[in-house]
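For this depiction, one protein chain was excluded, whereas all remaining protein chains were kept in their positions.
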Amino acid sequence: MTVLSERPVRAPAEPTPPAREPRRDVRSRSVDEQLSVPGAAVSAFALVWVAFTYVLPWSGKVGFAFCWLLAFLVILTALTALTSPRPVVVNRLMSALVSAAALVVGLALASAVVYTLVRSAGSLRHLGFFTSDMSGVRPTDPLTRGGVLHAMVGSIIEIAIAVTITVPLGIGTAVFMSEVGGRLAKVVRTVVEAMTALPSIVAGLFIYTVLIIALGFNRSGFAAAMAISVMILPIIARGSDIALRIVPNGLREASLALGSSQWQTVWRVVLPTARPGLTTAVILGIARGVGETSPVLLTSGASTFLGFNPLTGAMNSLPLYVFSAVRSGQTLYIARGFGAASVLLLLVLVLFVIMRRLARQQATR
Amino acid sequence: MTSTLDDVFGEAAVAEVPRGGSDLEALDVSAWFGSAKVLDRVSLRMEPATVTALIGPSGCGKSTFLRILNRMHETNPVAALAGEVLLDGDDIYSPTLRITSVRQRIGMVFQKPNPFPTLSIEDNVTAGLKLTGRRVSRSEKADLVEECLRRGGLWNEVKDRLGDLGGALSGGQQQRLCIARSLAVRPDVLLMDEPCSALDPTSTRRIEETIHELRDQVTIVIVTHNMQQAARVSQRCAFFLAEQGTPGVIVEAGDTAQVFGSPVDPRTSDYVNGRFG
Partner (left out) sequence: MTTLLPEAPPDGDPPLVQDRPRVVSPGFTTGDQVFRRGTTVIGVLVLVITGAIGLFLGYQSIPTLQRYGLGFFTENQWRPENDVIGISSTLLGTLQVALLALAMAFPLALGTALFITEYAPGRLRSGLVSLIDLMAAIPSIVWGLWGFFLIQPHAKNIARWLTEYAGWVPFFHVDTDPTAALWAQTRFTSSVFIASFPVAMMILPMACAVMRGVFAQAPAGEREAALALGGTQWGAIRTVVIPFGQGGIIGGTMLALGRALGETIAVVLIISPDFDLKVRPLEVGTETVSALIAGRFGEATSAQLSALLTAGFVLFLITLVVNTVAAIFVGRSRSGSATDL
């Protein structure tokens, strides 16, 4: 039996009959499913509230939140089990758990940022915070006096020195590893990757021992910059290596086939193509270098006054300032510490946004 | 549908092999990807104990139509559809039917064989049972594995190495393993999306034999590029076509012998005689 389509054969030019074709709704959930999550949440809340208030001797917000989550999961599982087969119940439970995990992580991140900002409101309010240093300011002086200018300047100087040293060395090493190659390059790559495992405090201790103890230098911004360099050199070298390896070999071959020499290929083709990746690697190194306290803790000495010469003596930096401030035990000084921490956070955030902007540039190429 | 409590307090039984499969009917099915319409009011009846082949040139919506039949089309976030698909009279898109049960009753074998590579051959066969939450005792499992591998045409080649990993088989063996895996959940319908296009002629022949043997047990719908294959394995045939810029439609459908031998529509005649496609 032949079943022909009921429409007659028609030429493409004829307009299609205006049919109303309601789209099937495949994504919405049944009322039962929609209500079970909020329902379980509310009933868990009520249950735990009753338990905490009347039945159990427990108290405290954290405990309450944790018990609420537990009760929520149990009730949700039971509710779903009433109407659905086992795989669906497990699916529900795991979705809830995974979402809870993500929520906890989000809350932790938000709480860290918000808490730091909130506790620094007192010190950040004073504009002098950004324009003065701590010379002559006692820790107990009111927040209108004193600031972090010397720490900001110190951080910038130290990271600038570190970058001047590590970026040419790091990118140069990466170029050596990926463009020149050979057995020596493999050895270099292995050693550089191994050195990324060096804990930052050990980097600081190394510079402390060699520069300050053995060679008799003072604790200074320069020594701190050296310690930062030791820490970030493997990071930048490795990041640059990855950025260069991503450049397709076809580009290099095309350039060579046009008659250019190897260094011209590297300079005119490979490096420009890898530029976003290289910049990302450098900015990542900068973010690590600026934010880590351990290298500077051992090497720079926490000065209280603004200085621009890294060689002459102690130089403060933002993480070190925060560290000294919060360990002091003085309320006002701690408030200043939080202020400095906010500045540090902001600095890292700005670096991060720049990095994302550049990474997106690469993606759209 | 059973609930978990029924499973706990009731009996967990693995249903018997269905005789002949179910009746599957598509009514005025249209499909979109975003705002692009790819199928226009396609209707087709796929009868039990029959192999229905969907033929036509590439890009005319055959695979899309197939994926609508087991609700895989909507895994694409921009996909939409209209119309109904009736399995033994019940619309599978009705909100009262659970999507996982629909997919268990309407199985699918894909163009590229996709056994689970970290599971052994026998665990691959029973993977569907685990996924749908049905428990089998160890003795039942061994019987089930043998039965499904026999029905899939793979038993003799792997019976001594059921513990080997699923990914260690050849392409044709992998595809037969996928068929066995689909059969283990006792579907009423088996959809096959160009199952032999990635395989060598010997494996293709073996799978066509398997399709022939399965015909009495499940309703089979097969999408194929290969007209000769359609002529070999199917009893019913539907010819899809999407003329330039228009969504796909079924131009002609009927008994295979008639569609190939004396097609009514000239476009069908052109296609089956190799004048385009």
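The first chain written gets the first letter, and so on, giving A and B; residue counts start at 1 in each chain.
Assume a contact is a pair of C-beta atoms (placed from the backbone, for glycine too) under 8 Å apart; a residue touches a chain by one contact, two chains touch by 3 or more.
These numbers come from a predicted model, not from an experiment.
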Seminar exercise, completed: Going by the whole complex, the chain not shown touches A, B
Problem set entry | Which of B:29, B:72 or B:233 contacts the chain that the document leaves out | B:72
Seminar exercise, completed: Among A:191, A:254 or A:311, contact with the omitted chain is made only by A:191
For this session: Consider the whole complex, including the chain that is not shown, and state which of A:131, A:144, A:209 or A:312 touches that chain.
Result: A:209
Problem set entry | In chain B, positions touching the absent partner | 70, 72, 75, 77, 100-104, 107-108, 110, 112, 114-119, 127-128, 130-132, 178, 181-182, 185
Seminar exercise, completed: Per the touch rule stated above, chain A touches the missing chain via residues 58, 60-63, 87-88, 90-91, 94-95, 97-102, 104-106, 108-109, 111-113, 115-116, 119, 168-170, 172-173, 175-177, 179-180, 184-185, 187-188, 191-203, 205-206, 208-210, 213, 230, 233-234, 237, 242, 261-264, 266, 287, 290-294, 297-298, 319, 322-323, 326-327, 337-338, 341, 344-345, 348-349, 351-352, 356
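Keep this in mind: only the chains that are shown with their structure count from here on.
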Exercise. Chain B touches which residues of chain A in the complex?
Worked result: 1-5, 7, 9, 12, 16, 19, 21-28, 30, 80-90
Problem set entry | Residue ranges of chain B touching chain A (in the complex, touch as defined) | 1-5, 7, 28, 30, 32, 40-41, 43, 45, 71, 74, 80-83, 93, 95, 98, 100, 131-133, 243-246, 249-255, 258, 264-265, 267
